[in-house]
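These notes are about the structure you will find just below.
Removed from the display is one protein chain of the complex; every other protein chain stays in position.
The block that comes next holds chain A.
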Amino acid sequence: MEKVGDYDELVNLKATELRLGLPGTEETVSCGKSNKRALPDDDTEKEIESTGKTETASPPKAQIVGWPPVRSYRRNSIQTKKNESEGQGNYVKVSMDGAPYLRKIDLTVYKKYPELMKSLENMFKFSVGEYFEREGYKGSDFVPTYEDKDGDWMLVGDVPWEMFVSSCKRLRIMKGSEVKGLGCGV
């Protein structure tokens, strides 16, 4: 399975990497504590990652139900942490002022801000204006904001994309009068 990616580094690494593994098995980049995530940009790969957690460097071990004997609560906690650090789907809620219900999107699907904005614009049928480093978003009543890990509401677009994805807990598209204080022509 060819992995075509923007990340040339990754591709080269893969080509020269020596590993034990059955041909055709892919491995999710083992991230440990770094913030780098493997960004699968090809659907088939994502499918494997989501269904086969045993696709690893070594021959996949058959998963035995209930083994090792770890309480399911603890097991789920480890898995959630792993997913979060490996970026296997980072779903965040998106609310839009005035909309009757919220949506959820997977941030790991996007690689940069314009992609995310486009998707949000399509989802909620609005337009976000243009981003300026100092003034924020101009040209629209709508401003995209997000809640970060400290609980603060921040303007989308200020920090590098990776930092945003790892710290974003939820998104809120602010509208109208509230917007004045935040991003528009401060």
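The working rule: a residue touches a chain if its C-beta (ideal position, glycine included) is under 8 Å from a C-beta of that chain, and two chains touch if they have at least 3 such contacts; residues count from 1.
In this section, contacts and distances are computed from a predicted model.
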| item | value |
| --- | --- |
| Protein name, per the UniProt record, of whichever chain is missing from view ("LLGL scribble cell polarity complex component 2", "Gamma-secretase subunit APH-1", "Small ribosomal subunit protein uS9m" or "Protein AUXIN SIGNALING F-BOX 3") | "Protein AUXIN SIGNALING F-BOX 3" |
| Chain A residues that touch the omitted chain in the full complex | 30, 33, 53-54, 56-58, 61, 63-75, 77-79, 81, 149-151, 167 |
